[in-house]
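The block that comes next holds subunit A.
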Amino acid sequence: MRHMSVISRRVAAAAVSVVLVGGAAAACGPKEGDDAKGGGAEGAPQKGGTLTVLNRAPQKQFDPARLYTSGGGNIPSLVYRTLTTRHRANGAEGTKVVPDLAADTGTPSDDAKTWTYKLKDGLKYEDGSPITSADIKYGVERSFAAELSGGAPYLRDWLIGGDTYQGPYKEKKGLDSIETPDEKTIVFKLKKSEGDFPYFAASTQFAPVPKAKDTGAKYAEHPVSSGPYKVVKNAGDGEQMTLERNPNWSEETDKERHAYPDRIEVKSGLSSAVINQRLSTGSGPDAAAVTTDTNLGPAELAQVTGDKNLAARVGTGHFGQTSYLAFNPAVKPFDDPKVRQAISYAINRTSVVNAAGGSSLAEPTTTFLPRQKPLGYTPYDHFPAGAKGDAAKAKELLKEAGHENGLEITLTHSTAQNFETSPEVATAVQAALKEAGITVKLEGLEDNDYDEKIHSFEKQPGLFIAHWGADWPSGGPFLAPVFDGRQIVKDGANFNTARLDDPKVNDEIDAINKITDHDAAAQRWGALDRKIGEQALTVPLFNPVYKRLFGKDVKNVVISNWTGVLDVSQVAVK
Partner candidate 1 sequence: MTTELLTTAEPEAGTAPASGPPQVWRRLRARKSALAAAAVLGLLVLLALAAPLLAAIEGQDPNAYHDTLVDSARGGVPFGDFGGISAEHWLGVEPGTGRDLFVRLVYGARVSLLVAVGATAVQILIGVGIGLAAALGNRLVESLLTHVTDVMVAMPLLVFAIALMAVVPADFPRPVLLAIAIGLLQWGGMARLVRAQTLSLMKLDFVSAARLTGGSTRRVARRELLPSLAAPVITYAAVLLPTNIVMEASMSFLGVGVKPPTPSWGHMLSTATTWFRADPMYVLLPALMLFVTTLAFTVLGDGVRAALDPREASRLRVGRGRRKARTSGAGGAA
Partner candidate 2 sequence: MTTQLTSGGPAAGRRETGPLVAVSGLSVAFSAGPGEGSGGIVRAVDALSFELAPGGALGIVGESGSGKSTAAYALLGLHRDTGADVTGSVTVAGHDVQAADDAGLRRLRGGVAAMVFQDPLSSLDPYQAVGDQIAEVYRVHHRDASRREARARAAEVLDRVGIPDAARRARSRPHEFSGGMRQRALIAMALACRPQLLVADEPTTALDVTVQDQILGLLRELRAETGMGLILVTHDLGVAAGSVDDLLVMKDGRAVEHGPVRDVLHAPREDYTRDLLAAVPRVNVRRETRTDGLPQAGGDDSVLLEASALRREFGRGKRAVTAVDDVSLTVRAGETVGVVGESGSGKTTLGRMLVRLLEPTGGRLSYRGRDIGGMKERELRAFRSELQMVFQDPVSSLNPRRSIGESIADPLRAAGKLDDAAIVARVRELLERVGLDPASYHRYPHEFSGGQRQRVGIARALAPEPKLIVCDEPVSALDVTTQAQVVRLLGELQRDLGLALVFIAHDLAVVRQVSDRLVVMRGGRIVEEGPADTVYERPAHAYTKGLLAAVPRLEAAEAPA
């Protein structure tokens, strides 16, 4: 049912846009051993040929400042190199951050409040001119301009002076908290400790932009490439893009990208049914085609699993994302923890998963953090509902809460036919709660309306379906915006929908942010998640599984748990 994605999938929360815009995502298997494996046609990958990318959503934004990506995106990452980047490897290995333009992933100092990077030698743009640290600073600065909005909020939140800076067009002198002592060195000064800075430095905002070539809002038409490909055509509002080899890119300075094909054709604006049909038929150029934004739908999956040849051409990926029921305790009866717990017990995750496409496309979860070690996944099930929900326990709790005669509540959802929050999921919840004597009235809102309401402090409904995804494979960006009491926004988009403002939680978040050892931090995030889970502020429902079909000539399929999808920089067609 995902064909309507064009209108339905939208920037409901960070993660969706990640999928949409960058085609990138992070992932992590349920168990470390269960990771996605590389695949594709036989034989060693070779250079040459044309790769076709068939996508639904056009690459509407291509300016590095405007892209909201996780780890630099998929197609953007072919053109923009960043300070760091994600490791292009299968499974959990692919959740590691590695140096890209920089020689290392950054040197922290001052309690991880200052991050210093040294650039590699011999870095060049597509026109042969050298890449300097000033260009990276300029690239970061221009993302503050109103004309080029769209990126992740962390630059504004973290950099000293970031919250008031208006970009280089209005404030020519630049941002003082970014220093470039020489052409190879760049230093970022942050307001507070951020151990995750290297992960964030993989975003396209950290791609170099030569000031002389900056055309502002028009830059996306002819961006200056630092990566293995350059843009030769960007037409139809990002629907048709043609990328060709950038002769000035040197493999020596770039250990991550392979860039096997000579040419990459991106064709978007297709419906998902057509994309999957074309990939499975694989006639003509479609034999060497992949998609970066389209899953196999349930119907297609049912068909593919019965066909050995096709089944071999399916890549499985995991991305750190959770769909959940969100409570707003400011609205009765959700102020009563017993009611929230009752609903947690009553939920039938089997029907919810079936409504989301079945067990091959969604995995039921009881934790808010997705099932990925790097994010800090720590199993817990505070309100065991089993596979089918525990209606008896739920009724009991309701009785205790004074609702022995049943309860009538409203569940708000988007009418968009998207995977995460679709009406089908809502009706599955409705059907399950009915068993527990809870009458659910569905309030389906047009997607813009839904989006605005659930993120508005004033209008936020009492119970709604939401989802949250990882901006990078770490617990920080997953938990902090949703549960940090200082991130409650009363006059803008509020993501702390449970309005949790617990000093202990806030302090723990600050403490973990100081840790620069990722594994150590992950453990603490997991423990925090478990702790918050006791309050039943959300009912985690499921994590997505990506099933991606690729053309029969496609080789060297690499799917990392960072993005969950085939990495175009690794794919070969010869």
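The definition used in the following text is that contacts are C-beta pairs under 8 Å (C-beta built on N, C-alpha and C of every residue); 3 or more make two chains touch, one makes a residue touch a chain; residues count from 1.
As a selection rule, all candidates are chains of the complex that A comes from, given by their letters.
This structure is a prediction, so every number in the text was calculated from the model and none was measured.
Per the touch definition at the top, the candidate among 1 or 2 touching subunit A in this complex is 1. Residue ranges of subunit A in contact with candidate 1, taken from their complex: 1, 3-4, 7-8, 273, 296-303, 305-306, 348, 350-351, 353-355, 357-361, 388, 415-417, 423-424, 426-428, 430-432, 442-444, 446-447, 449.
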